[in-house]
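Take a look at this one; I'll ask things after.
Only one protein chain is missing; all other protein chains are in place.
After this line comes chain A, so read on.
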Amino acid sequence: MEALPPVAVAGTVLEDLPEDALLAILALLAPTDAAAAACACRRLAAAASSPSLPLALALRLGLPPPRPLLPASAARLLRSLHRLRRLLGLWRRLPSSSFSGSGYRSTSSSSSLAAFEWAPGGTLAASLLAPSARGLAVAKSPFVTLSIDETGETVAAMGDVPVSVNFVGNNHIVVEAAAASSGDDDDEAAMEGGSPPEVMYMHFANRRSPGAGRKRRSKQGRRRGRAMEAEHFVRIADAEPTEARPLQGLWKLIARLRLHTKGIMAIMQLTGWVFLLAHALGYMTCRCEVGIACSVRNLKLPVTINKLCGNLACPIRLKFHLYKTFASMSVFDFLTMHLPYHVLVRGTHLEFIAVKKRPSGGGISESRTLEFYLVTYDDIGGITCRQVSDTRGQNSGFTPIFWTTNTTFLEQPFSEKELDHYIRREHIQGVDSDHAATENRAISRILCINSSYDVVDHHLSAPLDDMRNVEGRIWLYDDGTFGFGFSGSNSIIDLKHVSSDGCILDALH
């Protein structure tokens, strides 16, 4: 056993800790906290400027020890390691300001989630997450890879193309083509180090003001031809549930039908079109085969939702029966031009089939059915659930699904009414999930939701006066997952974790 100086029996102070321990402590701190610690005493100051600190940080991050560097580049290496560490986790892509496609070097998909994870060789690999065709699996496609070069600097590349990944504030990053010359992009470079709010706002202001943004882009465009458009991501800070916030995090579900604004709006829009047309052509009413039994004045949407819920994950067919025959092709052409549906003439009725590859966000049904939901707790104790959807649609980004201000759970034993409420419902789940397991899963707690999408969404043209639609329940299961449902429907939408301990579950490469 090597001889070490004996430990003082009493009155040990922080400065007495060996350098190993001080380095381990400093490696746990963010750069600002480490800098503050360095100003506290000599011993900490010495440890903070030790060339061994990057090694301690790499060790803590579970990375292979970095190559020995000149002491001069140790500080740079340390900064790069901290940068990579800050990038770890899940990020949500903000809708791009223009998605027309011309000159856009697309990053292959419209997926709105990116995961930054450690990869072999001490690199950080970012992948885009998208629903896969296989049930609950999440398709991962490579996006950007970051590594640290021999000078201690961070290098990022998308495939073989060098890109730059810059922080704009702590929770916002910009991925864009690497600057060819440092002169032109110094505004970004200046921001990357610190994160004063003004800089962030300035950046937003610049980004939104059409003059400044375009000017710079076109300048770059001229210089390099087809420039990659800057991609913005915001951090998903709390991607996993905690004991105190069991609903928090990023979730996924298999949707048979979009039970939210988009779907309902599309049905309403569609119905509206038919009525307008019918009206114009001299028909007063029409009837839809899947249950929109309605007249112009009376749209019974809950009926629609209930009936459609029973359908499988296939394009939903709505048949509108018109009470008199008409066959003006110009009418159909007009419809197909304006709606994302195929319009088929079947005898005396029109059949609308949702186009499989939708051109934009709104739609009734679609070929892929896995959806991502983010549940967040706000500072005043409420819960908001939003759908994280395509970044390319009109309603892109972040559609609210429900919120509640009261987060007090109903505990066991539950009232008979509550149990009945649950049992009568049908679970909506993936084809590959274990049906029996889902059915037998026990509810640990119940939460009442008192407001849903239609309260949040101002665009919904016909407010639903039926209170049953805004009330709902969240059933928290004993396995840590949960399901939710609204009073107006007879289904339970079950959600699954997207990640666990920072690892993406069911990932497909």
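To be clear about the criterion, a residue touches a chain if its C-beta (ideal position, glycine included) is under 8 Å from a C-beta of that chain, and two chains touch if they have at least 3 such contacts; residues count from 1.
We take it that contacts and distances are computed from a predicted model.
Of "Putative septum site-determining protein MinD", "Proteasome assembly chaperone 1", "RING-type E3 ubiquitin transferase" or "SKP1-like protein", only "SKP1-like protein" is the UniProt protein name of the chain excluded from the display.
Checked against the full complex, the one of A:A35, A:L70, A:V161 or A:L508 touching the unshown chain is A:A35.
The chain not shown here touches chain A at positions 1, 3-7, 9-18, 20-21, 24-26, 28-31, 33, 35-42, 45, 48-49, 75-76, 78-79.
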